[in-house]
Each structure stands twice: as structure tokens, then as C-alpha cells.
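This structure is in C-alpha cells; I'll ask about it shortly.
For this view, one protein chain was removed and the others were kept in their places.
Now for subunit A:
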Amino acid sequence: MAAPVALSIAEQIKQLDDARRLVLSDANYYPQIIQGILPIINREARIELKRWVADFLAETFASPTVPSQQKETLSLIVLETLKSMLENPHEDSAVVKSVVQTAASIYPYVFRWIVNNPYDGPTWERMTAIKSRILRIWDSAPTGVRICCIKFAQRVVLVQTAGPDADQRRGNPVEISLSMVPHNHPLIPPRNLEAEASGLLDRMLGVFQENVSDAVLVNATLNSLSILIRARPRISNKILNVILNFNPLKQANSPMTPKLRVMVKSMEKTTRSLLIHINKRDPQNPLAGRIQQYVERMMKSRMEIFDEPSRKRGPPEPTDGLDPTKRQKLGAQVTNSAASRLYVPPLTPGPHTIAELFTITTDEALKTFDVAQLSEDLVLKIGIPILQRIDSDTLNQAIEGIRNRYQSLNAAQPEELNPETAPLGVEEDDDDYEPDFYSAEDTEQILNKLDTAPPEEPEVRAPDMALGTFTLSPPPPLTPDQAAQIGQGTVSRVFGVMQTLEEPGKKTKAGMNRLAASAYDRDAWITIITRLATRAAAGLEEPSDAIKAEPETSSPLSLFNNIRESLYMYVVEDFRKRIDIAVAWLCEEWYNDRIQMKLGGEAVLHYEKWVLKVLDGIVPYLDARDKVLTRFLSEIPGLSSAVLDRVKGLCRDPAMVNLALTSLLYLVMMRPPVREMALDAVEDVWATYDDAKPIAAKYLSKWRPGFADRLKAPEDDTKDTNDVTAAA
């Protein structure tokens, strides 16, 4: 890039501009171009060239198109040049301004380089030299340079304060922070860095405490703070507290020159914008309340000082509204009549008529009075004098009240938007852009519009003022699979509810004369769910043997088996507490089976299958003292030998013998219809398990007549069996 001497400055600049155009279109050329242009600037270089290079460097290191890694590499190359330009006391201030901007952009990248390459002392020395030079000229340089020094300091604070843990490798320079530095780093001990950052932050914030009149510096500081507040939680409170103690309107007391007016308004507005931004970003922040108060106070003082109502969302000003004397008069009236405030009660939620919208009296009797009954001239006689004499302030308050009501009504019906605009993805839309183009309409158009307007009706509902209604087309029909899936969803929802409902405490017996599932407690839901499982599909199932052979076959009715499965899981999850649910459910199954059998036909029976399944689910987890088994066996409506087989099986574990036999004994004692079956089971136990023999024998001799006799002839008995065995 070394231009021949013969070229004029203008020609050289043009060449440089071409080079810049090249890198702007393809960022890959940056390393080449940067290395090419660095040699052309030295202390003797023409100022135009120096400015060009400084501007180019500032642009390069700020550019979002240059990858972060490339910036890191390039930053090492340019450090020496930046340092020499900064240290030249006769340097042009535009050059210095760009150099300081560049320094602010490269600081995080050099910092990251040093974190990962602790041996590179010379690079860090250069960076430190640049830093101390910038901090030295911070107070003495022209304002344009000073604001860039402020920004540089902000960048250093951002880097040298611990950030929230984040992936350091990511490109975002905001994430380069003190958290990346190891404690024992030889060049940049984190403790020193943090102290330096804290000192720099104090120096930055000093602008709010000193009696500075320079709005440029104050604004430059305010507008650089938001990222520090948001991304560096450790210092956010300190910053916010300083801002909340700052009074941007302090200078408003001195006589206002046009310049001072601009500055004071600007500082106030900038402070307020920053605070509003912080509260919008993080409404939960601990200082949110104080910030809100500050913002409101500032707005009030601003209005008092500048006597200028906020223009936002205000009604279009009257043509003579800019006449300051008139404004003052209006303002004075507002303050005087503050005592006689007109209260416009806000509307309750829900639809309202137009009449309700405009009714501001709270007198019920007056509300019922229909003005339409009065004759027209009477209304004129009353109306005109009232309008002539009414206090304009009261009228304004009433209008404001109605306006608020109308706005709240509108706010309550955001879904009434025209469906045609819906696909455009209207977000929370605060722009009320309503251009005043209507003046261009001609009379004929206005007349046409009036013709098509609907006649005024007193009872139009207020929501009708919104746009047309939207009807949703009916959904496509469900496939059986989808239906089953959705059904399953409903079932799990019911189980979810049951989980959250309290376990029933002591409940009063409701007796027989109650309706099932009439209270919305857990029991009610259980009743609903068990009946849903057992009854809903009863008689619809196909009694097919094929299904028995392949129980996994999913039929359209598997929903009900799914409910059963869910019930089963629910019981087994905590069977000691939920055994009553199991019993209730199985009773329903048993009853339903009965009904189905009575109806004849080939009914699919469920009871037996699910009893065994529940029992199988429980048995492995029983311990020797569980009374659950006894209770379960005695309460379920039907017992079969298969059930008793499961109980017998328990005796394989000597510790469970007692439990199994007690449960059987209970059946023998309390359920006469199955007494014989239970006794057979006990005898089986006696014959099969040696550990169980003594207790089984005791029960059998008590309940089975003739057993004691058989016991007395054990030898015969043994012989008999041996014979049998032999015969077999």
C-alpha cells in the first residue's frame, strides 16, 4: 500500500478508499489491508492520512462483520501504532478521538489474549501504556476526546468486573470479564484489576456528583451505563444509587439561555430514559420502586420548569396552542382547581353500553333517568346555559376520565383485532400511528362516509366499536388414535388432580343415601375414574380369544385399559395408603362383571385379571407386619384359588409365613363362603413348607375336623404318601 511519492494526497486517499471498499465487501482482506496501511503513518505523515487510518482502525475493530478471533489477532498488530499516536502531544484531536475509540474496542480482545497467553508481557505493557495515557488525558482533552475516554473507561470497567458465568469462548465481547482470569495470573492479578475497575467506575460516576455543567459528558456517561447495570450485577446497585441521587434539573434555577435549556432538558430526559430502560428490562429489580418514584418526580419537575406538557399521546394541539401566554393560563387553572377534583369511577370489567361509558354520575337514581324523554327545546334550554357556564377544567377532567375508560375498554379487548392483520405478528404495539391525512378528503367523500355510517343507536354495546368478529373454523375430526391420546391426557390430568388433593382425614360416614362423586374431593375423583374405567366401555369390547393370546394388541378401546393401568400404577405406588382405592376399584370391576354376565352374551371379564395383577404388584414389597394383605383379602368382593395361590407362595419366605397364614385364618374365621377353600390353602401350606408346619398345624387342628387325628398317625400318613408317590 506504500504509495509512490508522486501521488497527491487526494490520490492516496482515493486508493485507501478503494481498499476500504474491498474490505467492506469481504472481511477476509482485513489482515492484509491493516498490515499494508500501518507503515504509512508516522509522526511525519500528512494529517489527512493519519485521520483516515485512525478512522479506519476505529471502524475495523467496531465492525460486527469481523470475527472476534480475528479482531484479537489484529489488535496485537496495531497496539504499537495506537500507542505512538496517543503519546504524540501534537497529535490532531480527530486522530486521537478515533484512536481512543479503537482502544476501547480492542481492550477486551487484548485482555482475553493476555488471559490465555500469560507469557506475553510486552503486549500487556503496550496496552497498559495506552490505558494510562488515555486516563491521563481524560480530564484535559477537548470534549470530543473526553467522551471517548469515558467510553474507554466504561469498557475497562466492563472487562475488569466479574460477570455472570458465561461461556468465554463465545464471540460476544460483553462476556469477556474478570471471571475469566485465573487467581494466580502473573501479569493481571484479578484483585488488582478489580480494584482498578472500581476506581475507574468511581471516576466515571464523579460526573454526577461534581457540579458539572457539561451535558455532553453527563449524557455520554449515562448512555454508556446500561450494559454495566445489566451485565455486571455486582456494581449495578452502586451505579443506580448514584444516578438516583443525581439532580439533572439543578441548573434550571439559573437564567436559561437557549443552550442551557437544551442541556438541562437533555440531561433530565437522558437520565429518565436510562432508568425507564432498566425498569423495563428488569421490573423485579430491588430498586424498581425507587426508580419509578424518581422518574415520576422528574417528569413533574420538568413540566413545572419548562411548562410543557408531554407531547406523547396528547390530543392534537389547537392551532393557537403554541401561544405561550395561553398555555400559562391553562396551567395556572389546573393548579388552582386541584381541590375540586371530579371523580370519574373506572368501569368494571366486562361489556358496557355506550351509555354506561359516558355516565359519570354515581347517583343511582340519576342513572336511571332517560334524557330522551325530555322535549328537544327543553334540552336546549338546559344544555346551552350549562355549556356556557361549565368550568373548563371540570369538563377537561370529565373528558380525561371518559378517555381513560375508553382506553381501558380498548385495552381489555386486544383480540378484537382485524383477523386480516393477525399473520403479520403484531407484537405489543405501542405505536398509535394515526396520520392526519384526512384534511385532504373532499366534501363529497365525507358525505359518502356519513351516508354509509350506521344510524346512532343509544344501546350499542361498547365492544362493537372494535373491529369485526372472528369465527374460528371447526377443527378437523379426530382419528381414533388421536382420541385415545387425548383421552389419555385427560386421565393423567385427573390423576394429577388426585395427587394434589389432600388425603382424606377422618371422614364422616355419609351413609348409603349419598350420591357418588358429589363432593369434589379425592374420593369423588376416584369414583369417577374407576367408573370411567369399568363402565364406560362395558359391552363394547369384543370377547375375542385372539386378544387373550396377545394381550398387547391395542384395540380402539385400549383407553379403558389404559385407565386401569394408570389406576394400578397409582395403587401400587403407595399401596399401604391406597389399598382402599384398590378395593373400591376392584369392587366396581366385580360388580360390572356381574352386570355383564347377567346381560348375557360373551362378556369380557376384568375382575379376576386385575385382582391378580394388583396382588402380584403388592406381594413382593410386603413386610412381615403388614396388615394390608389381610385387609385386602378380606375386603375384595371375590376370591379365587388363584388368589390364594399367591398367598401360599408367600410362605417360601420364612419371615412371611406368619403373615400369610394369619390372612388365611382371617378368611376362615370371617368369610364362611370361602372357609373351605382357605382351609385347603392352609393345608397345602402345611404340606409344602416345613417352616410353616407348626402354625399351619395349629390352625388346621382347630378348624378342620379330623385333622388332629391325621396328625396323630403321621407314619401312616407318610406311608400313604409314599405309596402314592410310588404308584405315581
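The rule is simple: a contact is a pair of C-beta atoms (placed from the backbone, for glycine too) under 8 Å apart; a residue touches a chain by one contact, two chains touch by 3 or more; residues count from 1.
The criterion applied here is as follows: contacts and distances are computed from a predicted model.
Per the UniProt record, the absent chain's protein name among "Trafficking protein particle complex subunit", "Tubulin delta chain", "Bacterial surface antigen (D15) domain-containing protein" or "RNA polymerase II subunit A C-terminal domain phosphatase SSU72" is "RNA polymerase II subunit A C-terminal domain phosphatase SSU72". When the full complex is taken into account, the listed residue touching the unshown chain is A:K265, out of A:K83, A:K265, A:R564 or A:R704. Remark: the omitted chain is touched by one listed residue; of A:I33, A:I137 or A:I305 this is A:I137.
Only one of the listed residues, A:V53, A:C148 or A:M298, touches the absent chain: A:C148.
Summary of contacts with the chain left out: across A:Q70, A:N223, A:Q292 or A:T353, the touching residue is A:N223.
In the full complex, the hidden chain is touched by subunit A at residues 10, 13, 20-21, 24-25, 47-48, 51-52, 58-59, 62-65, 88-94, 96, 101, 104-105, 137, 140-145, 147-148, 151-152, 154-155, 173-174, 214-216, 219-220, 222-224, 226-227, 230-231, 257-263, 265-266, 269-270, 273-274, 276-277, 280-281, 308, 310-312, 316, 322, 418, 421, 424, 426-427, 429-431, 433-442, 445, 449, 467.
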